[in-house]
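Just one protein chain is left out here, and the rest sit where they should.
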Amino acid sequence: MDKLNAAVVGATGIAGQQFVAALAGHPWFEVTALAGSERSAGKKYVDALSKGSSLQWFADGPVPEQMRSMVVVDSSQLDASKFDVIFTAVESEVAKRIEPLYARTTPVFSTASAFRYEPDVPLMISGVNLDHASLIEAQRKNRGWEGFVAPIPNCTTTGMAVSLAPLAKFGIESVVLVSMQAVSGAGRSPGVLALDITDNVIPFIDGEEDKVIVETKKILGKVDVASGKVADAEIDVATSCNRVAVREGHTESVFAVLKDQPGLDEVAKAWESFDPKLGVPSEPRPFITYHRDPYRPQPRLDRDACNGLSTSVGRLRKPGRFYQWTVVSHNTKIGAAKGAVLLAECLKKKGYL
Amino acid sequence: MDKLNAAVVGATGIAGQQFVAALAGHPWFEVTALAGSERSAGKKYVDALSKGSSLQWFADGPVPEQMRSMVVVDSSQLDASKFDVIFTAVESEVAKRIEPLYARTTPVFSTASAFRYEPDVPLMISGVNLDHASLIEAQRKNRGWEGFVAPIPNCTTTGMAVSLAPLAKFGIESVVLVSMQAVSGAGRSPGVLALDITDNVIPFIDGEEDKVIVETKKILGKVDVASGKVADAEIDVATSCNRVAVREGHTESVFAVLKDQPGLDEVAKAWESFDPKLGVPSEPRPFITYHRDPYRPQPRLDRDACNGLSTSVGRLRKPGRFYQWTVVSHNTKIGAAKGAVLLAECLKKKGYL
Amino acid sequence: MDKLNAAVVGATGIAGQQFVAALAGHPWFEVTALAGSERSAGKKYVDALSKGSSLQWFADGPVPEQMRSMVVVDSSQLDASKFDVIFTAVESEVAKRIEPLYARTTPVFSTASAFRYEPDVPLMISGVNLDHASLIEAQRKNRGWEGFVAPIPNCTTTGMAVSLAPLAKFGIESVVLVSMQAVSGAGRSPGVLALDITDNVIPFIDGEEDKVIVETKKILGKVDVASGKVADAEIDVATSCNRVAVREGHTESVFAVLKDQPGLDEVAKAWESFDPKLGVPSEPRPFITYHRDPYRPQPRLDRDACNGLSTSVGRLRKPGRFYQWTVVSHNTKIGAAKGAVLLAECLKKKGYL
Partner (left out) sequence: MDKLNAAVVGATGIAGQQFVAALAGHPWFEVTALAGSERSAGKKYVDALSKGSSLQWFADGPVPEQMRSMVVVDSSQLDASKFDVIFTAVESEVAKRIEPLYARTTPVFSTASAFRYEPDVPLMISGVNLDHASLIEAQRKNRGWEGFVAPIPNCTTTGMAVSLAPLAKFGIESVVLVSMQAVSGAGRSPGVLALDITDNVIPFIDGEEDKVIVETKKILGKVDVASGKVADAEIDVATSCNRVAVREGHTESVFAVLKDQPGLDEVAKAWESFDPKLGVPSEPRPFITYHRDPYRPQPRLDRDACNGLSTSVGRLRKPGRFYQWTVVSHNTKIGAAKGAVLLAECLKKKGYL
């Protein structure tokens, strides 16, 4: 098969760099354009990343060879119609402005929150709720677009939602989530200062808790094809989001009430046997990595399981009415660019691009 | 008033050092003996703390002048009858053996868990459940002791319990607690290695969760004078205990269902106006430090409020059915030696020593 | 004595806040104006520090009561003639512009590097080279000022220079310095990201090494009254400056060749007996804290000695041709605002203000 033409927008930023790294040598997508701000436009990619003699490159490995000399395009000037797919990693305000322009002609996969809460926009995690892709028809019709916008959820939502997906069959009544989030989630401008987080926990991340609550209900909800909307899952979600001194990988303590009262063995089996059979290049195998060692998962040890795409779950127990467990999910891999690429692969497989 | 004669047992250990620091210059208690293991016995305190030319002293400030030259006594040989009060900071197995010997004649305040779960032993936090001291009569009668054993709770229990005490009047039905605990809680042998906790969270602390559940119910329970026992509070308690890269100060995300559905203002007021009027030298004022800045409390900024004896509470909100907040409590101050000294002061005031 | 009228310029920044904290309740200086950028001007100090409901205050303790409601003045509009002394904590570019305006009428103590390298500007550390104050006459004459500018050195220079001062009598031929610097030295905009320094060392601090070399030679040099200049000390200085994961307190490994080949006891005695007898309120006693425990000084344990104004020195040895030792110096206390206040006290005592 011919590779699809892909553009990365916001390519010089930290999240955009992760798209660039994730797409280098990708078997299905060929990056043929890198777009950025007006300031970066016209420069070679590697020059746009440079500050004096220092290279501001933060993704794993070196800058991919084939993209070093690519000339960065102004994202406002990008001719979307030339691409089969566009990956965007921009601030929400910018996303609101440019993603609709691109979506006129082209599928857009976005890490921004701008369109996550629109009724006709599916909020998908590969392997969890790909059936929500059926909303795309409504989206196209409502907005007169040939393409579409498919945002991925907040990275904190992703970890818990993946751990909940195999348990949906037991009837999830309520969940309590306390996150211990990595500093990379705050990006680099301004990011989290060492002055603030060394020897410390910061118990508040502005806006994060609301996102987790709304997104979890939407993701675990059901698409109503007639109305072209998602009926939110009727799950009581409570959350407390904290920043801890970890570079990468969100850790989440989860408490859930499950209606069917499955045995712990059944729950463990639900995770261990969970296999969405995506059949796409980035598919993590296993999709969920289940641990029996009570000291696992730990972010440093488990965040990179299957290149950061497998979700690690452990510490399953039920001392009272709650099923309890711990999740580690790589916030800047499955929770960001790599998660969006995996989603694009899945939608490609389903024929949406 | 004449000062009471006090002994510190386990004085060379990290928790014992905190007793030594907390009692230096104390207006009511005079440390007249330091006891330790056979290995330390017979040495000057400052020599028992030395390893070559390096002083293994870990409490705040220098070794108190008056205790530097005190000769350490073998804790097995300590003549308890010479003391008005004994403070012990030893392993649980040792506590089981020596605390009953001391308690024959003398009140013992202990950081060990050995006796916490005995029906006739009160588990008290100053300002929270001092009325449980009435159990001491039953304890003396049951065991034929003139003294008594008064353990303090686990440091993780303490933070949450203090935050719950002022809310008991609203009817606490259930609580969920996720702790992010400081490494000092694990002590120094072996303690938490930098190798393990740097850039990491460890989602398990052996035995900790059970302690928090059992202790919280006992502390918030009611003493039944007739039976000489505590009727546990009928609160559903669920907890997940995590270790984070913080030196001192436990951070706790709490979720609670309150029967009376008070307004948030009422809850805030309950904390702000909480004043147990202990009337003792170490009493923290305010007993609870309430924060309106959503980024507070933080362990690095708030653990030392009122010398580590005030409990910091903030982030109050009720987005769903749970009242939610964050607690910071100094695990090795109010949660250990200083908390035990404060308790001893309160029992002195109440006439128990 | 009546207190001197003082203004703090750059009062809302992190270094300016430290001036505010250091000057609260000062026995000689009374802060009667706080100046900041145009953006802060006209706001109450506490409002200028606020970002939503969060207070951006980073110095020790709370915002001093008497300064909370003080209205911030635009630093460009400050009428310097109203003050007896001005403390500035601004970027070098700003300092170049505003400090000469203030100095027309008023002594200015500055943390900025703008004037450090001017021949007629003394670069002083209290207790080390206060005799350089005699340059002030030349400065006034050259520039037609009634006041003067007295910058303090770079914080990395300060630690080493204090440790060298008592050894000058032995003839310092050369020094090699490797610094392990705290993140607070980089301030907060942008500061050092946790992403970059967690589990890491950054081996480069732009411009720092040149400053240390030039400043050390100037500080240890001799004032030539006739020419109104400092003759740099003829010491070969080599340095490597590194950033480490420490919040506060620079650690410095120093190697020195001393001409007179003193015994180690003589060197230790030179430090232990060093007493500049400043006779001013902030004078640290001892001025140098000398450690014999080979594991000391450590930044976490020793940075706050004498409120961050005592310089800690230890690990003295001479395994080869170098005398070697380790210094810990509080970069944002003696190395910044508190060091400038101490200097102002000394110059007040000497009659310069």
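The chains carry the letters A, B and C, assigned in the order they are written, with residues numbered from 1 in each.
Throughout what follows, a residue touches a chain if its C-beta (ideal position, glycine included) is under 8 Å from a C-beta of that chain, and two chains touch if they have at least 3 such contacts.
The structure displayed is predicted, hence computed values, not measured ones.
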Candidates C:61, C:279 or C:319 - the one touching the absent chain: C:319
Omitted-chain contact residue, chosen from A:131, A:146, A:275 or A:293: A:293
Positions on subunit A contacted by the hidden chain, ascending: 53-55, 198-199, 292-295
Residue numbers in subunit B that touch the chain omitted from display: 58, 183-184, 188-199, 245-247
Residues of subunit C in contact with the chain not shown: 176, 178, 180, 198-204, 206, 209-210, 213, 236-238, 240, 242, 244-247, 251, 253, 255, 294-301, 314-315, 319-322, 324, 326
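Throughout what follows, only the chains that are shown with their structure count from here on.
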Cα superposition angle of subunit A on its copy subunit C, in degrees to the nearest 5: 180
Separation of subunit A from subunit C, taking each centre as the mean of its C-alpha atoms, in whole Å: 47
Multi-chain contact sites of subunit A, meaning residues that touch two or more partners: 198-199, 245-247
